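Apart from one protein chain that is not included, each protein chain of the complex appears where it belongs.
Think of it as A and B in the order they're written, each chain with its own count starting at 1.
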Amino acid sequence: MTNVVTETSSDLRVIGKSLPRVDAVGKLIGLTAYADDMELPNTLYCKLLRSHHPHARVLSIDTSAAKALDGVAAVITGEDLPIKYGIMPTSQDEHALENEKVRFVGDPVAAVAAVDEETALAACRLIKVEYEPLEAIESIEHALLAPSDEPIHDYAGPGNIHRMGALEFGDVDQGFENASHIREDVFFYEGNTHLPMEQHSAIATFVGDQLTLWSSTQNPHYVHRALARVFDMPMGHIRVVAAPHGGGFGGKSDPFSHEMAVCKLAMVTGRPVKCTLTREEVFYVHRGRHPVLMWVRTGVSNDGKILAMHFRTALDGGAYGSYGPASMLYTGALQTTTYNIPAYRFEGVRVFTNKAPCGPKRGHGTPQPRFALELHLDKIAEEIGLDPVELRRRNYVKPYTRTINHLRITSCGIEEVTDQVIEASGFLNRKRRLGHGMGFAISSYMCGAGLPIYWNKLPHSECIIQVNRGGVSLYCGATDIGQGSDTVLATVAAEQLGLQPTDIRITSGDTGLTPVDLGSYSSRVTFMAGNAALQAAHEMRNILVEAVAEKMECSPQEVMVGDGKIGELTFEEAATLAQEKLGVLATRGSYAPPPNIGGKFKASGVGPSPAYSYSAAVVDLDADPYSGEIQLNKVWLAHDIGRSINALAVKGQVEGGVYMGLSEAMMEGQLYRHGLHKQPSMLDYKSFTFFEMPEVDTFLVETVDLEGPYGAKEVGQGPLLPVIPAVASAVHDALGVWIDEVPITPDKIMRALDAKAKGREGRYGPKNFPKISYPSIVKVPPFDASSSPF
Amino acid sequence: MGSIGSHEVLRLSVNGRSHELLVKPYATLLEILREDLRLTGTKHGCEAGECGACVVLIDGAPQLSCLVLPGQINGSEVTTIEGVTNGSELHPVQQAFMDHGALQCGYCTPGMVLSSVALLESNPAPSREEIKEALSGNLCRCTGYASIIEAVEDAGRSMA
Partner (left out) sequence: MLRLPRFSYLRPESVAEAVQILSEYGDRARVVAGGTDLVPKMKRGQIEPEVVVGLGHLDELRQIRPTEDGGFEIGACVTLTEVVSNPILRSAYPGYVKAAGLVSSPALRNSGTIGGNLCVDTRCNYYDESYEWRKALGFCMKKDGDICRVAPASATCRAIASSDTAPAAISMNATVVLAGTNGKREVPVASLYQDDGQFYITKAADEILVSLRMPEPGEWKSSYVKVRSRGSIDFPLVGAAAAVRMNGSLVEACRIVITAVGPQPLDVSQAAEPLLGKAIDPAILEEVATDAAKPARPLDNADLSYVWRKRMTRRAIEQAIREAAEVA
């Protein structure tokens, strides 16, 4: 790993070092108790009965035989949980248990609590549900037609349309008119899923009037809200604890049926109730990457400058709303954070289908358009005879500017990340031979959504630091899902207090103990919770420094902090001194993004972020001209991290992101057949093993963001993004065929090679984009520059 | 191996301690470890032999505990992640995983560590290809595998 630092960091003691994660030991010795490892006395076990139909009315549910089974404590159905919920205010469309109609195979209709899982499963099989099947909608095209019987939902519409958007910035028609070259392309990105190693699990207790839920969730705060709504209880009587987490990637970001069910069953039975999903159920819970069809038209000038772009997307949302309204807008929002597009039109639609609901997966809504955009630019470059890197460089955004869609760009290492991978990989001087190829692509991602899911004026992240008898405790609602947020918070606090990260005891992701952090999504934690922790730690540092200064009779500026000492005193002595004077030592920090980082138009909530990270990738591969099989040789990935808080953790996020990007680029697909998930198992849903993963060379560019904690930006999602188009581009480089569809599997490559051999277009991908009646375009006036310096 | 009612008596040494357990013949070793012995360090991601999260060592060899029936292992010695540590001292493999950032969420980690321990016992200086081969049945969704390979190489060196 190489670090390219644009500003020195010599006086930092723990920030940026390669230190182990603070939670490593417990995980390494098998002590860390993930949700399914928890066992409370007298626990009951829950299983959900799930729909066998993709789309059907529920006529009746008879639970009598299940209730009568020995060992069954309770059986509940939709009648017991009548209030709908959903992650977004506009998508309150899920019942924990459906008793009116089911919308995909796997939709839960009943839940059983019994003495063990075996009994609970047997009871589920005794529940009789009478269904009246309805037409099942399985594709975007099908969903766009008028339904033959009834739409999947009785809101939104028309038909099975969930959401639409149509925006224009700048004068697109004029842009195309001025263009000397215009190109159109169509792309498809198949859906895929997170496949966390840990299967979702939740355990609830109801004692007195206090409900407690431990769950493998990324967003305890939003689960908290959903529980309060569903149970019509004050939030103060509910505690949601994010259990140690076995992998999220976005898949544990929604409130889920099994969470609601264990809570209700705990209330009914008065006993703890646990539910752990099977792997098959995890595929049904899904909320993964949306399948997206895309059409893009771009006009460029003679010298390769983008003059206008028109981007259309159609998302297959599956059966429920979930984050869908945001997902849809994300397919159009971040094209502009990498390229200066002076005129931009976006039209998007999300449809409902009878499949497991889609939602956010690493990169939320942006890997699909990024794939399309980067390949589209490659094709334009080829057509106008310009080097693809050069074409991109001519259009790169500049730091401290506004995009046409009003997004505020601050620190921006897009040039530097490009330089790094281009130079290290030798991309420009690569030797050309059949079957070997290299591909280049870039991307950018947000450091946290600029707006919360529920619009309000509250902070996005809050943190409390307490120092007690020399011990430091940090409380923050942030949730460590493996990405290392506990380590980040500990490191930030340790740096301020002159300690080591392992000196900081972290309590996180517990709505009963910690102040709110909105959750582990949109790469927001380092930036937002990191800033909250920084503020709290800084205040604590001031308190300690002042106490010591007073004692040493010097000015606070003269008190040095570091290596476990505050001035002449040990940290513990200093803390005691301050505590003698002040009593409880507790400080707070909170963070909300600055205003004015985005626009003020309708739908402007999606896209703004206090900062953007930048990544560039080069992929080197061999592709077999007979079989289409791909051997990945190497990936170079440069990432503008702002500042790395923990080099080891950053490297891990880059490598993990590259891995996930490659795996979904080449084999992952959430496929359906006859209304059913085609391969709900870890054997049949393919993901990379050790063998497929190539070597990764990581380069960190530190642009030291002015607003990030110590200058840090995100790394959890960004590095995944450029990898996918870079694979497609490398395949084209190797074989001269375009695979305009993800995943890029050998059978698709073979089809494209066949076509080419027969003199047809050497391409595999969607032929055309469906006719969609998007709403009329909203022409957004330019950003009011007087409201912000840039 | 006797039986009492529908249950069977299973003699098993787990992490050096011998047990005589009354188990269901249809409970896999995974369930016996996690539910009867409460050794929840052994994880599970599929319970069908497809992910490697449940790997334990049976008589020194890594096996998928989700596929092992009690009747097949009477009298065997089982090592789980809880038995890898020497007192509170980390095994060199665990230490190397920690130092190299070879774990993130940690859910694949017990299986990875045990597969690595077994590899290094028989081959203290494995090549990268040998490491990949030995760990190829252990899936990880977080790390991208590179840091795990580095950790195993390093642990091999420190054990030599």
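Quick notes on this structure:
The rule is simple: a residue touches a chain if its C-beta (ideal position, glycine included) is under 8 Å from a C-beta of that chain, and two chains touch if they have at least 3 such contacts.
Since the model is a prediction, treat every value here as computed from it, not as a measurement.
Of the chains displayed, those contacted by the omitted chain across the entire assembly are A, B. Note that of A:Ser301, A:Thr507, A:Thr576 or A:Gln679, the residue touching the chain absent from this view is A:Gln679. Screening A:Glu692, A:Asp705 or A:Asp733 against the full complex identifies A:Glu692 as the residue touching the chain left out. When the missing chain is restored to the complex, the residue among A:Val421, A:Leu637 or A:Met750 that touches it is A:Met750.
Panel shows chain B; residues 1, 6, 8, 24-28, 30-31, 44, 46-50, 52, 55, 58, 61-64, 66-72, 74, 115, 133-134, 136-138 of it touch the chain omitted from the view.
Residues 50, 52-53, 105, 117-118, 121, 276, 278-280, 626-628, 667, 674, 676-681, 683-684, 686, 688-692, 745-747, 750 are the ones on chain A that touch the missing chain.
The criterion applied here is as follows: only the chains that are shown with their structure count from here on.
In this assembly, the C-alpha centroid of chain A lies 31 Å from the C-alpha centroid of chain B.
On the chain A side of its complex with chain B, the touching residues are 18, 20-21, 23-34, 36-37, 39, 194-199, 244-249, 278-279, 481-484, 648-649, 651-652, 655-660, 681-683, 687-691, 693, 695-696.
Contact residues of chain B toward chain A in the complex are 34, 38-51, 53, 80-82, 84-85, 90, 94, 97-101, 103-110, 113, 131-133, 135-149.
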